[in-house]
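A protein chain is absent from this complex, but the other protein chains hold their places.
Each chain gets a letter, A and B, in the order it is written, and its residues are counted from 1.
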Amino acid sequence: MSEPNSPDSLRAGAESNEQFLSPDGSISTSEDSREQDLPDGEVIEVDVDLASVNPDLADAGTVAEIVAADREIRAEVGAPLLEMKSVTMQFGGLTALDDVSFTINRGEILGLIGPNGAGKTTAFNAMTGVYRPSSGSVEFDGRALGSIKRNEITRRGIARTFQNIRLFSDMTALENVVVGTDARHRTSVPGAILRLPRHRREEKDAIDRGMALLEFVGIGSRATHQARNLPYGDQRRLEIARALATEPKLLCLDEPAAGFNPAEKEQLQDLIRKIRDDGFTVLLIEHDMRLVMGVTDRIVVLEFGRKIAEGLPQEIAQNPAVIAAYLGVPDDATA
Amino acid sequence: MTTTTASVPAGKNRPYSGTGDRLRLWWDAQARPTQWLIGVPFIVFIAFLPVLRIPVLTTVGTDFGGVMAQFGMIALVAIGLNVVVGSAGLLDLGYVGFYAIGAYTVALLTSPDSPWNLTDQWLSQRWAWLFCVPIAIAITAISGLILGSPTLRLRGDYLAIVTLGFGEIVRLLADNLTTITQGGRGLQGVAFPYFGGTDKNPDGVFSAGNSDAPWNSGLWWFWLSIVLIVIVLLVVGNLERSRVGRAWIAIREDEDAAEIMGVPTFKFKLWAFMIGAAIGGLSGALYAGQVQFVVPTNFNVINSMFFLCAVVLGGQGNKLGVILGAFIIVYLPNFFQGRTSLFGIPIDGNDIAGYKYLFFGIALIVLMIFRPQGLFPARQKLLAYSRGLYQAARRAALGGDRATSAAAVLADGPADASSDVPGAGTKDGGDR
């Protein structure tokens, strides 16, 4: 499936806008610009008031309470949750990560920054078990992350969002989030066919939690919208909600502000803080220095696969090596 | 940031477009008893179509009851294939293989020509069919597991060719294992359910010998398949509105993302394969019982394409749509068969019926260009116990100013309390 923001789908969207009169000839009227792209003569989305369905959701405090992860974390607040221990990654002759060590402490927002090609994505993939380090190890909540399946990583408590949004575009916002709760379900096929009590309980929990999550990230009214019809900013929020639905110990946000305007970035900062305040640990990979400086507790800087700095945002902002890496000094300009 | 409490913008005129959508909306907005009140008589009406023999609708060249029986079986096949292709997005081009395994299981266990025939030993011919159906389902499910566990790790395109090969291998096995399957001569005298035997029909109403139209064997098999379709729809519907169905759609949409969200994708793909296979096997068992004769040529790979046609035509992912798709592909050729005039216009029906693959081919191409979602597109609902939410949305959509308030939703029962009846979630009522 093409991502919503890929050139292909943009073009497809543009073309179907030309035939905005849906195939069956009815007029799809809407002054609201976010309702685009109705190739199938499908329904135009309608907002709903979630509090009317579940009155609990009217109160932000209750919402946050439902959203908060309900699982045991071994690491104490402030103690290391994830540790990169001298991780080196080599692909053929290329060293993508060179002896990188840092920790993410429980309850903090850690920023991972660096110029293009610095190894952020590789580090990210090493952390989420996509790659196995050539040497060194990654320890998460007291256990080493060996080569386990990707869905197992999520079940262990690391969730992520995608730089290029990858929602299940045919599903509604709520369904997307409920997919994220999958790891919390125990029922399988027989239970679902027979609608055993456990299945019913799990489903209801998942829906309640899903609605709370949507409310939490600020798109509750769009619960029944198809993901593909959501505006860009809401899609990013939905990704975050879906990742939170897995009840992660660590939430990794991969350039969540890409394509945002300053106002939206501001709102995103608020959301990230809110997530942290609700008891989650956040790893933020981001280009936008202003956003990173504004929201993170600590920052790790990578360049050419090496860690060149680590510290509080103010320290990083004044660190000559970081400034050099970002502005480029003549020596490095060739690289 | 959007405010989450915003209710429906007032005065927005008819946000849903199209007659089909409005019909669906209207239907979904009805209370469940109303849905049953409309749905059940409708099914009964369909069931009695072969009895009523409405003039133009009734087929000329072949018995209408037989046509509807065939439709019932293909509808089952389409529902099963829809689980694999429509929901999970796994292109299975060898589905006919499961159909064949189901049919051959019943035939091998009950045909006097087979070395494994049980009916001359301890199994009564009367109960043999019923006894073998669960075995057929189990064996096809297992064959789905055997085929799926190595191949479902392959990427989608490879899966298509491997399944195609599987379908062909099953047929070749049936053709070549002559000491067991009688090869091209086929297996005769397959058991069928015994029910309602009379002096005139000593073998009961399901026997192929029962030809007193309209109450002939075709009609009875049609009724049996309706019952099975309803059961299968309930099962599949329950699965769709659970983590299983959501996992399938997620896999179809973006397998990697699904996996990273913690969905055990391989496991659910395998389930989809097994469930699809089991339904195909059930249909095959039905087929073997109805025609009482199986032969390899009935399980050519082209049938797989035909089944796929039903699914695509009806609308992938929409289990009601694929039933209509099955109806179209079975009924249309038979409609023209033997017909010499239509509304007074002389036509050569046999010719038209003979061109069926040509027409279906053209239909597939045109459909893919102009309406890739099929003739009857609809999105599955993937959440049970969310009736309150969806009703709120629907009322908002239909009503503009009418029924958007919290009170209206709550009047219909809060979200959680609405469907405590097992097997009767939101979509069950809407299914019919």
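Just so it is clear, a contact is a pair of C-beta atoms (placed from the backbone, for glycine too) under 8 Å apart; a residue touches a chain by one contact, two chains touch by 3 or more.
In this text, contacts and distances are computed from a predicted model.
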>> For the chain not present in this complex, what protein name does its UniProt entry give, out of "RNA polymerase sigma factor", "EfeO-type cupredoxin-like domain-containing protein", "NADH-quinone oxidoreductase subunit K" or "Amino acid/amide ABC transporter membrane protein 1 (HAAT family)"?
In response: "Amino acid/amide ABC transporter membrane protein 1 (HAAT family)"
> Per the definition of touch given earlier, which of B:73, B:312 or B:328 contacts the omitted chain?
Replying inline: B:312
> Out of B:129, B:206, B:360 or B:390, which is the one that touches the chain we can't see?
Replying inline: B:360
>> One chain isn't shown here. Among B:156, B:202 or B:338, which residue touches it?
In response: B:156
>> Which parts of subunit B face the unshown chain closely enough to count as touching?
In response: 85, 89, 91, 115-116, 118, 121-122, 150-151, 153-158, 160-162, 164-166, 168-169, 172-173, 175-180, 301, 305, 308, 312, 316, 354-355, 357-358, 360-365, 368-369, 372
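The rule is simple: only the chains that are shown with their structure count from here on.
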>> Suppose each chain is reduced to the average of its Cα coordinates; what separation in Å results between subunit A and subunit B?
In response: 38
> Can you name the residues of subunit A that touch subunit B in the complex?
Replying inline: 1, 22-24, 26-30, 32, 38, 40-55, 58, 128, 149-151, 153-155, 159-160, 162, 166-172, 174-175, 178-180, 182-183, 185, 187-189, 191-195, 199-200, 202-204, 206-208, 211, 214-215, 218-224, 226, 234, 242-243, 245-246, 267, 270
>> If we count contacts the way the header does, which residues on subunit B are in touch with subunit A in the complex?
In response: 1-9, 12-21, 25, 235, 238-239, 241-244, 246-247, 249-250, 252-254, 256-265, 271, 275, 370-371, 373, 377, 379, 382-386, 388-390, 392-393, 396-397, 404-406, 409-410, 414-416, 420, 422-423
